[in-house]
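The structure's right below; bear with me while I get my questions together.
Subset of chains shown; positions unchanged.
Order of writing sets the chain letters: A, B and C. Residues in each chain are counted from 1.
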Amino acid sequence: MTDPSATGRLTRDLVSRVKLTDLEACYQDLHRHPELAFQEHRTAGLLADRLESAGFTVTRGVARTGVVGVLANGDGPVVWLRGDMDALPVQEATGLAYASTVDGVMHACGHDLHVTWLVGAAELLADARDTWSGTLVVIGQPAEEGSGGAAAMVADGLHRLAPRPDAVFGQHVAPGPAGLYPHTPGLIMSAADDIHVTVPGVGGHGSRPESTVDPVVAAAYIVTRLQTVVSREVSAADSAVLTVGQFNAGLRPNIIPAEARLGLNLRTQKAHVRERILAAVRRIVEAECQAAGCPAPPTITTGGSYPATVNDAALDQEIAAVHRELFGHDTVFDFGPAMGSEDFSLLVPAGVPYDFWFVTSTPQDVWQAAPGDDLAQKLDAVPGNHSPLFAPDLSVLGPGVQTLVSAALSRLAA
Amino acid sequence: MTDPSATGRLTRDLVSRVKLTDLEACYQDLHRHPELAFQEHRTAGLLADRLESAGFTVTRGVARTGVVGVLANGDGPVVWLRGDMDALPVQEATGLAYASTVDGVMHACGHDLHVTWLVGAAELLADARDTWSGTLVVIGQPAEEGSGGAAAMVADGLHRLAPRPDAVFGQHVAPGPAGLYPHTPGLIMSAADDIHVTVPGVGGHGSRPESTVDPVVAAAYIVTRLQTVVSREVSAADSAVLTVGQFNAGLRPNIIPAEARLGLNLRTQKAHVRERILAAVRRIVEAECQAAGCPAPPTITTGGSYPATVNDAALDQEIAAVHRELFGHDTVFDFGPAMGSEDFSLLVPAGVPYDFWFVTSTPQDVWQAAPGDDLAQKLDAVPGNHSPLFAPDLSVLGPGVQTLVSAALSRLAA
Amino acid sequence: MTDPSATGRLTRDLVSRVKLTDLEACYQDLHRHPELAFQEHRTAGLLADRLESAGFTVTRGVARTGVVGVLANGDGPVVWLRGDMDALPVQEATGLAYASTVDGVMHACGHDLHVTWLVGAAELLADARDTWSGTLVVIGQPAEEGSGGAAAMVADGLHRLAPRPDAVFGQHVAPGPAGLYPHTPGLIMSAADDIHVTVPGVGGHGSRPESTVDPVVAAAYIVTRLQTVVSREVSAADSAVLTVGQFNAGLRPNIIPAEARLGLNLRTQKAHVRERILAAVRRIVEAECQAAGCPAPPTITTGGSYPATVNDAALDQEIAAVHRELFGHDTVFDFGPAMGSEDFSLLVPAGVPYDFWFVTSTPQDVWQAAPGDDLAQKLDAVPGNHSPLFAPDLSVLGPGVQTLVSAALSRLAA
């Protein structure tokens, strides 16, 4: 266990060495060149190159594009720092000078910032290796956005490539007035499941629906019927979200297609709520296909499931204290569990404590202008993760390095 | 005015010269190589080549891929025969030996048969030019399926390229026991309109719908609400169909997209019904976007409008009589107006009478096996136009040539 | 077979004896005192009294409130004239001086006019019995509005109480410019079925839906899903209407009730369409209850079924000719089958020809003011049967007597 004041002082001393202009260039470069899941070749190359330059032993191509950098620096604890690297199929609408140059792809979830923070923390800790001893592992993970990058890295040997950690740290950029560090000593992110549904119809001419089974209509009723899952079947005291993010059917107005495809995403925080909802989705989709007279049952497959992220309470309180020491008491608080999800925990070997926290990044002028009287209302009004307008304030570049460095030092410098 | 018996006799004499094996090869070749609207290069080339070989003066590339062949054969009336050439974005599922070789494209509306019939009729009439005098015009039209090929050919000079006709003839393959020739002396095909709708939402993270406006949900409610247009706002005595053939929104289950797009197709038979429905669609789509709290009004554009096809009554009765003479009294009857639509009438110069009829093509074994006690029920049960299973019986190759030849001769040999 | 001209002349001679002021008083009295199905005591009493005064032998209380009057007048044919007597649970909103005095009950379907016409025709034919010979039967039927009064009268002995007829006549007031007499030589009114649905839920506190199964929500989705029956499963060439006229569930906003009840009404004109729709309703209701997770299957009962009314073609053409003779050629025409339904045909003994026609009654000023360019459009815009604003023009009192008298005389005076 560390002394927050000492770790804070040490971090503050070190951070003065960070070249913010370099990090800014790094971030803007990554933002300009977003890459989708398992295609993060350029991003991974940049991270791996800088880790190698800083003295890390680097393994590339873990789970296709993952990066594992190990800096052995004498006896002592092993700490893993993890960042994710993939972008999203979103058409950027920020109008930023450094907006995405790739049509239809955008770092709309801030993973470019995560990589930049990793670079900054890795280089700083390498540069200051005289202040600590132990082993630092830096992990660039591909495909966090529903594609299972963490599990893929473990399957591809991560636990052999890096020594077993004493603690694993991760962080995520989030909406909120730039400069807050929400910490939760327990459940912090929800479980997530993707559910893919195919509604089989009988295609035909748009003018003769009576000779078809219209899957567009069937799927539309499914979407409206699914709204009752949260509105009628989940207690108001529980938290759950069921989103239909994809609805794809048909190529021409005058042809009734032969099928419709839906992509659902579910967020839950309790096992029994998750099970009830999964059963309700199946019940509703199957029954609606019967109502439509579909020629076959629907296909319903669950995939991309991420478990809830549950911080080690003691570790979180320890790191929260360090971050309070660094940034001020009021900047660190427990905002409760988020509906967002992560596969961060799937990277962590069984039994190892981990801590995951947020760094808020909404520019102050955007925040001030947002309507609402309290944090929750303003959060609904500012561009959040996955929005085409998501644009973190650059003022968080330095602090996001400090959060990682101080967390690492809380163990390595103890 | 012609004598049905004489025309029938003449047609029967001529048709013995048709080489059915050649037509069958032609048809299967076209079926294997379907081409989408305005891309019918191979199809048009085949038609144009055969017309030229038969002695027609041919203009290619009218409205990109249209073909106009003129055979001047002395004084007399001018007759136009028209066929359409485009295929559909349907994935063929017939399992036929000569099924489409183009992924996702299929002659699911039988335009390959229409072209084959044109070839057969053109060659036969050219070969028998001693039996008639006047001018025969054969038109291969691109892009009938909602893309406005007829209007495009007129805009590209069709009425200058071909002499003004005394009569224009066209025909369409249709479901029904192979060997019937439905004729209607008036309204035979409905008006059609495509309506494209964009529902604007506010995109964001699938776990935080409260900070978004979900366009998938909004569009799904629109689809369900649009069902009331026909069920509640159209008199049961009127005929109308409103189909949502396209619903496209979203790329990932966990991202709420920024918009959803719908493609609607409307069929009507009366102007005031069409106007009421167009107004109702607009009213519903706009109101549903308000219900959803959309950040902007929806975009609603009407395009691809085809008028109703209304045969000249006298001409139709005349040709019906010829076809009865050829195929037997019971094979020709008035089945009433169809909900299908055509831009055939848009080719025809103002004031010129035209006639359009159907040729049924469902194989007898498929028809016999279809459930139902009467024609209407069985029609709902067999694969119709635009179905991935649409497969006309080859027995209709010869008769479809005869129908065209006899119609032409009813004027040219008179 | 009769001579239209002779019948017309005779009718015109007779009708001059009708006291219109008396009929008007009779009609207004009936309109002021509407009575629901099988409760038409006052109405039936009035009809029976006047028939007796006119010399008819009257049986009262047939099927509770039905009236059968027989006037035997020598040898000759037997003719039945039938009118229905029941009112509707509609709150009148006409503002007429002679509006209903019964709260929530109204002659919104004009059966008061039907009774008045019967009275006028019966008295006139009795008064003029020297002009004809045979037997005249006048029937006042209870409970036409979905409650099966015709079948009830037959079950209660109608066919024993009255001699077997040679022809049966009935007529119905309808929207349209007052003074038209639509006749159809075949299918004139549609088949009707009432379908009663009970959706079983699990009741509970409005604040804890997760511990209930909400039948209000389930039934609402059923109503929206049922819209697809007509919009997707019925050919546009067929005529069908499916209405949910009743939705009753719950007594307080904060209690989720234990069940919801729906009342549906179906109109069809072909047996196979009726069967397909009945099956679709059952399929949809059952599947929606499964989608809702209802604790038991729904109850679905079909009742109040009326068959299609199909006039004897020859008889209708004969009577139409008489009516043309009386009112002018253009006042009688075939408007095609209506979606309305009748149990008139259920009164008629098997094998007996019958004819049923309409008398339009919309006041000319209302008709002129109605928007629309043609009959069909205007019909949608004026208050029709069952509307709280339904108010027939009194100018039709005399003509509606003439139609019946002339129809009767066409047989009795022949």
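Here is the rule we use: a contact is a pair of C-beta atoms (placed from the backbone, for glycine too) under 8 Å apart; a residue touches a chain by one contact, two chains touch by 3 or more.
Only a predicted model underlies this, so the values are computations on that prediction, with no experimental measurement involved.
Chemist: Copy number of the whole complex, given 3 identical chains are placed, is what?
Modeler: Of the complex's copies, 3 are shown; altogether there are 4.
FYI, only the chains that are shown with their structure count from here on.
Chemist: I'd like the Å distance between the centres of chain B and chain C, where a centre is the mean of that chain's Cα atoms.
Modeler: Taking the average C-alpha coordinate of chain B and of chain C, the gap between them is 43 Å.
Chemist: For chain A and chain B, let me know how many angstrom lie between their CA-based centres, rounded off.
Modeler: About 50 Å, centre to centre.
Chemist: Could you please state the distance in Å, as a whole number, between where the Cα atoms of chain A are centred and where those of chain C are centred?
Modeler: Result: the chain centres lie 66 Å from each other.
Chemist: Listing for chain C: what residues touch at least two other chains?
Modeler: Where chain C meets two or more other chains at a single residue, that happens at 224, 228, 231-232, 235-236.
Chemist: Mind pulling up the chain B residues that touch chain C in the complex?
Modeler: 224, 227-232, 235-242, 267, 270, 272, 336-337, 339, 372-374, 376-377, 380
Chemist: Show which residues of chain C lie in contact with chain A when the two form their complex.
Modeler: It is residues 207-210, 212, 214, 217, 221, 224-225, 228, 231-236, 280, 283-284, 286-288, 290-293 of chain C that touch chain A.
Chemist: Would you tell me which residues of chain A are touching chain B in their complex?
Modeler: Against chain B, chain A makes touches at 88-91, 93, 108-109, 145-146, 190, 192, 194-196, 202-212, 214, 216-217, 219-221, 223-224, 227, 241, 243-258, 260, 263-265, 267, 304, 338-341, 379-388.
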